[in-house]
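Omission of a single protein chain aside, the complex is shown with its protein chains in their original locations.
The first chain written gets the first letter, and so on, giving A and B; residue counts start at 1 in each chain.
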Amino acid sequence: MAAVFNLNHHASYAHWHFISLSVPNLIVIVLALIVFVLAILVPFPKHGPGSQT
Amino acid sequence: MSVTQPPSPSRSWTLRVRERAVEALPPEKLLADEQPTYVASWIYVFGVLSLSALGVIILSGCILALKGPGWWHFTGIGHFFNSIHLWSVELFFFFMVVHLWGKYWMAAWRGGRRQVWITGAVTFLVAIPCALTGYVSQQNFDSQWISAQAKDAMNAAGIGAFFNLLNFGQMYSYHILLLPLAVVALVVVHVLLVRKHGVVPPFALSDKLAVETPASPDGGAARPDGGEAGAEGGAAEPDAGVARAGGEASGPAEPS
Partner (left out) sequence: MTGRERRRAEDESYRTWKGGYRPYDLVKEASVAFGVVLAIAVVLTILFSSPDEKPGTIKSWSRTDPVDFVTTATTELDGSSASGSYGPPYNHASGSVQHAWFIHLQRWLGVSHPLNTAQDFVLAPLRSITNQPALQSAVTTYQSASSSQQSAWTSAYEKALAKASATSSGQVSVPAGNYGPLPTMMPALLSFAQGGGLDGALLTSKQFYQTDYTKPLLFMADSADGAALANRAQAEHLLGTQWGMMNETGSFPGQSWLWLYTFWYQIKPFQGHNADILVMLVMGLLSLAFILVPLIPVINRIPRWIPIYKLIWRQHYRTAS
């Protein structure tokens, strides 16, 4: 089953001084930070998605 | 059925275990149908998301185990389930880290919840060798390289003497049985502790604290804490439920 996007090629890397991060990893890390911030800032429904009211 | 005298509680292990379990976690606490009103942020869903990711890891892992470690290299369906297993691992760590960040900034160890933090931290740390043993069980170039490299760290710390990353049989056993059991056991304890102690209440906004007072019997809406209501120290206040500024014993609820 072929994937929609073929990732079987060398990754690109982001360099900063001695730090070298693969772009896929950088995306995951940045995404985690964004998700954390959004989880705190995005308003929560008054009675919660699991509530019955 | 004949009526016989039950053994006295002090001699029956079964009764003692049952009574302790029910006392710590009555059914209405174990499977509560209510939650504190302050649980009102999306950050709270990352615990259950981490749990769900673990569930997907285990299910996909079981399917891979059904057909043996070589299957996924030779069939599309095998590769499909391997991919689900890999992505659910990425999701597990992703959700777990966001959950961890949230719990740190909430100082969720407060109020007798240190064990919740500790079991959570240990779960994270045990999940790492669980993932490592998975990576070296893939039986491809990645496994070869990771095992050849990581063996030096293991050997340097003496761990290589009894944990041989180059031994596929041993690594596979750790990965599909021993370490998942450890992770699941830790997660179960972690979740039961959360059910027992409840989700940590918010910080009091005031910097000053009231002296502890006997709680008033009225604590607001019914709560699933099986009789602890009013038994704890601290002013009973329907809004915040935490000791407030005042410096004096008792007093009516004050807005924060």
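Operating definition for what follows: a residue touches a chain if its C-beta (ideal position, glycine included) is under 8 Å from a C-beta of that chain, and two chains touch if they have at least 3 such contacts.
Computed from a predicted model, the values in this text were never measured in an experiment.
Within subunit A, the residues in touch with the undisplayed chain are 1-5, 7-13, 18-25, 27-29, 40-41, 44, 47-53. Taking the whole complex into account, subunit B touches the unshown chain at residues 31-41, 43, 45, 48-49, 51-53, 55-56, 60, 72-73, 79-80, 82-84, 86-88, 90-91, 93, 95, 97, 102, 104-107, 109-112, 114, 117-118, 121-122, 124-125, 128, 131, 135, 138-145, 147-149, 152-153, 155-162, 164, 166-170, 172, 197-198, 200-205, 209, 211-212, 215, 219-225, 228-230, 232-234, 236-243, 255-256.
Keep this in mind: only the chains that are shown with their structure count from here on.
Rounded to whole angstrom, the centroid-to-centroid distance between subunit A and subunit B, based on C-alpha atoms, equals 23 Å.
Residue ranges on subunit B touching subunit A, taken from their complex, read 35, 39-43, 45-46, 76-77, 79-80, 90, 94, 97-98, 101-102. Chain contact summary for the complex, subunit A toward subunit B: residues 1, 28, 31-32, 35-36, 38-40, 42, 44, 46, 48.
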